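Of the protein chains in this complex, all but one are displayed in their positions.
Labels run A, B, C and D following the written order; every chain starts at residue 1.
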Amino acid sequence: MKDNKLVTTETSLAIKGLQLSFGAIQVLKDVNIEIGQGEFIVLLGGSGSGKSTILNCIAGLLDITDGQIFINGKNVTWKEPKDRGIGMVFQSYALYPQMSVRGNLAFGLKNARMPKDEIARRIKRAAEILQIEDYLDRKPAALSGGQRQRVAIGRALVRDVDVFLFDEPLSNLDAKLRAELRVEIKRLHDRLGNTMVYVTHDQIEAMTLADRIALLRHGVIQQFASPAEIYSKPVNIYVAGFIGSPSMNFINGQITGREFAFNAHKVNLAGYDGHLRDGPAILGVRPEHTGFRTDGPGIDATVEMQEHMGAESVLHLRLDGQRFTLRTPDDTHYPEGTRLRLTLDISRASLFDPQSELRL
Amino acid sequence: MKDNKLVTTETSLAIKGLQLSFGAIQVLKDVNIEIGQGEFIVLLGGSGSGKSTILNCIAGLLDITDGQIFINGKNVTWKEPKDRGIGMVFQSYALYPQMSVRGNLAFGLKNARMPKDEIARRIKRAAEILQIEDYLDRKPAALSGGQRQRVAIGRALVRDVDVFLFDEPLSNLDAKLRAELRVEIKRLHDRLGNTMVYVTHDQIEAMTLADRIALLRHGVIQQFASPAEIYSKPVNIYVAGFIGSPSMNFINGQITGREFAFNAHKVNLAGYDGHLRDGPAILGVRPEHTGFRTDGPGIDATVEMQEHMGAESVLHLRLDGQRFTLRTPDDTHYPEGTRLRLTLDISRASLFDPQSELRL
Amino acid sequence: MADIAFVIPRGAKPRRRISSRNVIIYGTLIVVALYYLLPLYVMVVTSLKGLPEVRMGNIFSPPVEITFEPWVKAWSQACTGLNCDGLKRGFWNSVRITVPSVFISILIASINGYALANWKFKGAEFFFAVLMIGAFIPYQVMIYPTVILLRELGLYGSLTGLVLVHTIFGMPILTLLFRNYFAALPDELFKAARVDGTGFWGIYFRIMLPLSVPICVVAVILQVTGIWNDFLFGVVFTKPEYYPMTVQLNNIVNTTTGVKEYNVNMAATILTGIVPLVIYFVSGRLFVRGIAAGAVKG
Amino acid sequence: EDIEVTHWWTSGSEAAAVAEFAKAFDATGNKWVDGAIAGSGGVARPVMVSRITGGDPMGATQFNHGQQAKELVEAGLMRSLEDVAKADGWRDIVHPASILQSCEIDGEIYCVPVNIHSQLWLWLSNDAFEKAGLKVPTNWEEFVAAAPDLRKAGIQPLVIGQQPWQAALVFQNLVAAIAGPEVYKQVITDKNVDAVNTPEMDKAFAALVTARELATGSNVQEWNQATTMVIKGGAAGQIMGDWAQGEFAIAEQVAGKDYTCLPGLGVSDIVSTGGDAFYFPAIDDPKIAAAQEALARVMISPEAQVAFNLKKGSMPVRSDVDLTAANDCMRKGLDILANGTVVDGLDQALSADASNQLSDLMIQFFNQPDMPVEKVKESLIGILQLSS
Partner (left out) sequence: MARSNTQERPSRLFRNLSAKIAAVPMILTAMVVFVGFSVWTVVHSFTKSGLLPRLNFVGTLQYERLWNSDKWLISIQNLVIFGGCMLVLSFVIGFVLACLLDQKIRYEGVFRTILLYPFALSFVVTGVVWQWMLNPDFGVQSIVRGIGWESFAFDPLNNGKIVMFGVVIAALWQGSGFVMVLLLAGLRGIDDEIWKATRVDGVPAWKTYLFVIVPMLRPVFVTTLVIVTAGIVKVYDLVVAQTDGGPGIASEVPAKYVYDQMFLNQNLGQGFAASTMMLLTVAVIIIPWAYLEFGGKKRG
C-alpha cells in the first residue's frame, strides 16, 4: 500500500523477548518487534496496554526484566539512554521551563560537548525545518501547545539520532491542531527518513502515520502489520473492534457451507477472503462497508438516530433488536423510524471464531 | 434538517445583551442567544473564546457585568444557581470523591430536603437511563472515565432540571470513548427532550450533536445557525476555516461576471448560492467537495502526500505552489508526484470578500 | 428603597458592601488577627517603656514616655557573666551558624528528595521511612549519642559539627518536602533530560534545582526559623565563641536573681526574632505558594 | 595562658562576684575567658558535661560540689588538685572540713570550694507582723502560732514558690531544725532508712503538714517572687537559703529593722554547708595545667575569698579571713559556722537524682492538701534506698 519510501531490509531497531514486570505485575510479556531502517512504526493500544512502557524500554529509561534490545545492530540493552542514538518526544512536551527554546535545543548537544558552531548550525537547521525560528529566544511558557510540541520534536531532531521515539506527542492538543501536526510529522518523516516509533491510542493517527502498526493489549502484541492489513484483515475480534470509527458491527450466527445465517437472514459468503468452516461464527462488518437503500431486497433495519458530520453521516440502526451502525458519505436526513434495506460487503467483512476470537 | 423533535416556539433560555469583564478585560461582548424548548445548542470555539464563561453565566456561577438571563420566561439574572432549574456537567466530572455514586446523585436532592423515597425513585430512574445501576455503590475512583462522566450526567439528571449545561464533558476521554458517549448524550437528549447547552471545541461533537451551533470567537458570536448551514454557508472566513476537517481550502482570485479567475485558471460560478459582485475574492472549497481524476480536463495538481484512514483518505496536493487538501472515500494509493485534475463543486463552495472576510 | 424591589433584574448583581456574610468573615478575621497581634504589640510596647512604668502600668497601655534604652541595652549592654556586650556578639555568631547550616541542610535534603523521587533504588523507601520516624524523636533524646558521634568525628565544639547537627536534624522534614515536590514535577521532564545525555548530577543541578525555587523558599524559611531560634544545639555542641544569639537571649531572659528587666527582655526577644520575622515577612507570599506547590501533597 | 571558665552566675551580684575572681586571676598574668550560661544548672550543666565528654573541655568549670562531678572524675576526665592542696595545706585552712571532703574522691581532692551557702533560714517581714498587730516571732513555734492572726489580717503566713526545690528546702529546714541535726545526719547524710520512723522525724513531718497549711494560698512561681512578697509585707515568712539576702539588699531593706532572719528556724543553731566549687578538666597541656593550678590557688586565696563572698552574699570557705563588712544576718551565719552545728547541704549529701526526686515529692505534697504523711515517708524511704 505504501511505497514512497525505501524500507530497506536492514533492521534499525529490534526488540527480542522483551519482558518487564513492576514488582509482581508483569506489564510486558515477551514482546518481539523488528523494525526496518526508516520505517514508521506506531504502537497502538488502549490505556495501560504497555505502549509507553515499551517506548521507555527502548529509550533505556526503564530497566527491563528480560530480553534484548538492538539499535542499528548493536546490543544496547544496558546502555545509557544518551548512548542509544535515540531521541524522544513526550506528551507533555517536557520542555525545560527555565531555558529558552534555544537552550532547550542546545541542552543535549552541550552535554555531548559539541563545538559551539556545530550546535548553532544544527539548531538553525532544526528551527528551519520546524518553522520555529521566530521563537528561539522565548521561554516555553510563552509558546502555544503546538509550538511547544514542535520544540520538543526539535530537541530530538538536533541530536541527529537514528531512531525517533514519540510518546503520544499530540494528545494534549486540540483536534484541529492535532490534525495539522499529524501531517507535519508525516512530512518530517518523509523528509528525514529516520526510523520512528510512535505511541498513540488514537487510531486515526495510527492509520495515517504508520508504515506498520503494532496493536497492543495487556502487554501482548495482537497484530503487527500495515494499517491496510490491520484494517481489512484484523487477526481477532479485539483488533477488529479497536480499529475503525465507528466500531465494526458484530453479528452472531452460524456458518453452513458458503452461507452465514443469523436470525431469519442468510448471507452468501462468496468472495470472503479467509478459510471458512462450518459452525458458529461472528460476522464483523464495518459501518462503512455496508450499503443500503430505502427499499428493495436486503436485511431489514430501522433508523434510530443519525449523526450528521457535514461531509458524511453515521446512521444508528436497529437490526433485529440489536444496534447496527452504518456510515455513509451521503448527508441526507433519515428520520427516526425510517426502514432501510442493508447489503453487507462480504469481500471486505471478517468472520471470527466465537471461542478463540480469531479471524477465520 | 431536523424534525424528530418538537422545537416549540416557546423560548427555554434567553440571553440578552450579556457582557462580562474580568477587571479591565472584556471577555464577553454583547452576547444574545434565544434557545427554544428542547433545543440542543452547542457553543463552539477555540480555547479562550469565552464558551465556559457563557455557560457559567447561565448557571449563575459568575456575576455578569451587564445583560439579562431568562430561563423558561423567568428572569434569573440574580438568582442562585440552584434556583435556576439548571443542571451542569463538567469536564473534570467534579464528582465528590468520597461519596459513592449513589451519594453523589443524592447529595443535591438531600440538600433540597426531598423525601427519601422520592430520592430513591429518581436515582433508580437516572441509573436506568444511564446504565449505571451496577456501580451505584462504588466510589468514583473505582470507575472508568466514561462511567464517571455518566455519573456526572446523572447528577444533573436526578435534579429534573429544565436546562442541561455541559462544559466539554467528553474532552477528558479518549477518542473511542468520546465517540460512544457522544452518541449516548444524543440519545439522552432524544429521550428526555430537555434543553441542552453544550460547550466544546471539537467540531465533530458540535456537528453531530447540535440543533444549532453558536460559534464563538473572542467573546463574540460569529454565527448561530444549524450545523448544516454553518457547514455549507459559513458567514465568514473564520467560521469556514474552523468547521470541517481537514480545513477548507482557500484560493485568492478575482471575480469577473460569473467567473472566478486565479493564476491561469478560470472557474465558472454558475450554481453558486450567494450574491456575486466583481472584484477580488477568496474562494473556499472543502476538501470533500473537490472531485478529481488522473487525466482529462480540470485544474492541475500534484500529490505531495496521502493520509490513509481505512475507509477514506486525504490527499495533500500542491496546486500552483500552494497547498490544497482533498478528501476522498477512495483509499487507492497515489504515489508522491502523481498529477491529478481537480474539479471544484461550486454549488457547495463559498466566496468571501478579502476585506470584510464575509461571505458573498 | 421600595421600588428597587420591583426592578427587573438586569446587569450586574448589585453588590452590597456590608452583607452579613462579609461582616462575619471580616469580623472574625479582624478579631482573630488582633488576637495574633496582641502579644507582638505587648512586646513592642513593653520594650519601649522604662522599668518603673512596666512595673506600674498595665501591659497593654501604650508607653507614656517612649524610651529606646531597653533596646540599646539588649543589643549592646546587657551582661552575660562578665561580658557586657548584649546580643551583638551573638548576632554575628547566629549568622555564621545559620547561613552555612541552612545552605548545606537544604542542599543535602534536596539531593535526598531528588534521589528518592526520581532514582528509586532498592531500600530507598525504607531509609526514607526511617527518616520520617526520626522526625518525631525529641532532640533531647539524641543529645548524648550526638555528643559521642561528634567526638568520634573530631567535630565537637566546631562550627562544622554544629552545621552537621542542623543538617541531620533538619533532614527528615526537608527531605519530605523536596521528595514530594520533585515527585509532583512531570516525570517526562526527567526522562527528557536523561535522553539528552544528562546524568544524575547534571539533571539535579541544571533541571531540578532551577525548578525548585518555590520549595526552596519554603525550606529556607523553615530552616532559618528553626536554626536561628535554636538554643539547645547551639549551646550544647559548640563553645562560647560560637554561641548563637539565643544563648545571649536566654542569659538575659533567664537570669533568676535580681529584678527582671521586662522591657529589656522584650527588646531582646524582638531583636532575636527579627531575622526570621523579616525573612518571613519578605517572602511570606512565596512561602504559601511553595507549600501549595508540593509540600502538602502526601 | 587563656583559661575558659564556665559557670551559671549571670545575675548582677553573681556576675560582680565572678569578676573578682577574674580580676585576681588576670593579675597572675593569665587570662580569664568567661563562659557564662544563664538559667541555673539545668541549662548549664549539660553543656559543661557535653563539652567535657565531647573532648573539647574548658579550662575550669563550676559545679555544685558534692556528687555532681563524681562520675567525670571517675572517668578520668578531671584532673586531681591533690598536689596543690597538699602543698598549700587546704585541709588545714578550709572550714568546715566537710566542704573540702565533698571534693575528695578516693582520697584525692578534685575541686576548689569557693563559698558556703546555708539553706537553713526563715525570713520574716517585720512589716507584716506589725500590720497584724503581732510581735515578730523568734522561732518556728511562735511563727506557727501567729499564723491565724496573720490570715485574719489578710497576710499570707508562709510563702513557698512552685519550683520543686523550694519545697524540698522547706523539708530540709524542718528536719534539721525540728528533728535535729543528729537525725538530719542519719536521714539525709547517711541515708539511714530506720531513722525516718523515729519520733523526732514524726515531729518534723507534723511540722511539714503545718507548713503546708501555712503555705496554702501562696501563688508564686519563683523563689525571688516569693521573697518579694515578704519584702512587700504580703507574706509574713519564707524559708529560703541565705541568697535571699540579695533580694532584701536590692530592695534596700535592713536586717533586723525591716526583716528578721532566723537561722535554723530559730529553733537550733545550725547551718548547712553547700555551695559552689570549681573543677578542672584534665587537659594535656602543661601550660594550661599550670594556669589551672594558678586559678585554683587564686580562688581559695584569702583576698579573693573575701572579695568574692562579699559580693556574692555567701560565706567564705576558710575561717581565717575577716568579713567585717558582713551584715547582721551573715554575721549570725558566720558565728554558727564557727561555733554551732554544721550539717551537709542537700547537694553534698544526696545525688542529684535523689535530691530532685525529693523535690518532686515535696512539691507534690505541698500541692495536694490530701496527701498523707505516710505516703511521703514511704516515698522518702524509697528515694533514700535508691541513692544509698
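Convention: a residue touches a chain if its C-beta (ideal position, glycine included) is under 8 Å from a C-beta of that chain, and two chains touch if they have at least 3 such contacts.
Here the structure is a predicted model, which means the values were calculated and not measured.
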item: Touching the absent chain when the full complex is considered, from B:Asn56, B:Gln147 or B:Thr328; value: B:Asn56
item: Where the unshown chain meets subunit B, residue by residue; value: 56, 59-61, 80-83, 86-88, 90-99, 107-108, 111-112, 155-156, 159, 167
item: Chain not shown, touching residues in subunit D; value: 41-42, 45-46, 49, 53, 68-72, 75, 162-164, 167, 219-221, 351-353, 356-357, 360, 363-364, 366-367, 386
item: Residues of subunit C (touch criterion as defined above) contacting the omitted chain; value: 25-26, 28-29, 32-33, 35-40, 42-43, 46, 57-60, 108, 111-112, 114-117, 119, 121-122, 124-125, 127-146, 148-149, 167-168, 171, 173, 175, 179-180, 183-184, 199-201, 204, 221, 225, 228-232, 246, 249-250, 253, 262, 265, 269, 272-273, 276-277, 279-281, 284-285, 287-288, 291-292, 295-298
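We take it that only the chains that are shown with their structure count from here on.
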item: Separation of subunit C from subunit D, taking each centre as the mean of its C-alpha atoms, in whole Å; value: 40
item: Where subunit B touches two or more other chains, by residue; value: none
item: Residue ranges of subunit C in contact with subunit D within the complex; value: 79-83, 143, 147-148, 150-151, 154, 156-157, 235-237, 239-240, 247, 250-252, 254-259
item: Subunit B residues within the subunit A interface of the complex; value: 1-4, 46-47, 174-176, 179, 182-183, 186-187, 190, 201-204, 207-208, 227-228, 231, 242-247, 286, 288-289, 305, 307-312, 314, 316, 327, 329, 331, 333, 335-336
item: Subunit C residues within the subunit B interface of the complex; value: 8-13, 15
